[in-house]
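Complex shown without one protein chain; remaining protein chains in place.
And then chain A:
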């Protein structure tokens, strides 16, 4: 029991990062992570699959977020892009404006593309693990990823690239 709690604890920073990128809202993200952890802890003896806990936790969080979004979809439809809060970012730097623009662009992606993009790029997960978390074939994952990248490129524009380069 202690063992698995430690394993779960090790995943919390990544879960928070993913949740924050999904929700673009620090408080909502932490609520989501807390829900996810409570669910995982309540079921840890019964439903935990064999193997590492990370994909299991990400699956729970993904499903919770989908459910929550379904619940308030009507509100989501009316989100004004300018009203999307900017995520907490490091101190202003040359790339700051471009990053904020990128953040807003990511929030406009369809959820399935956003999930695929964040699991692979932000979390650095292997395609197979990301596909398993989203419960889709690897080919589907890659096509969503490709579409997400193409959309971001269009939205952020080529002009943003020199700025992006500076944050590397």
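Rule of thumb we're sticking to: contacts are C-beta pairs under 8 Å (C-beta built on N, C-alpha and C of every residue); 3 or more make two chains touch, one makes a residue touch a chain; residues count from 1.
As a convention for this text, contacts and distances are computed from a predicted model.
Visitor: The chain that is not shown, which UniProt protein name from "Quinol oxidase subunit 1", "Sugar ABC transporter ATP-binding protein", "Anti-sigma factor" or "Integral membrane protein" does it carry?
Guide: Missing chain, UniProt protein name: "Anti-sigma factor".
Visitor: Quick one: which of A:52, A:110 or A:146 touches the chain that's been left out?
Guide: Touches the omitted chain: A:146.
Visitor: Taking the full complex into account, find the residue in A:37, A:60 or A:134 that is in contact with the omitted chain.
Guide: Checking each option in A:37, A:60 or A:134, the one touching the absent chain turns out to be A:37.
Visitor: If the hidden chain were put back, which residues of chain A would touch it?
Guide: Given the touch definition above, chain A has residues 1, 5, 8-9, 12-14, 16-17, 20-21, 26, 29-30, 33-34, 37-38, 40-42, 87-90, 95, 98-99, 102-103, 106, 117-118, 120-122, 124, 126-127, 142, 145-146, 149, 152-153, 161, 164-165, 167-168 touching the missing chain.
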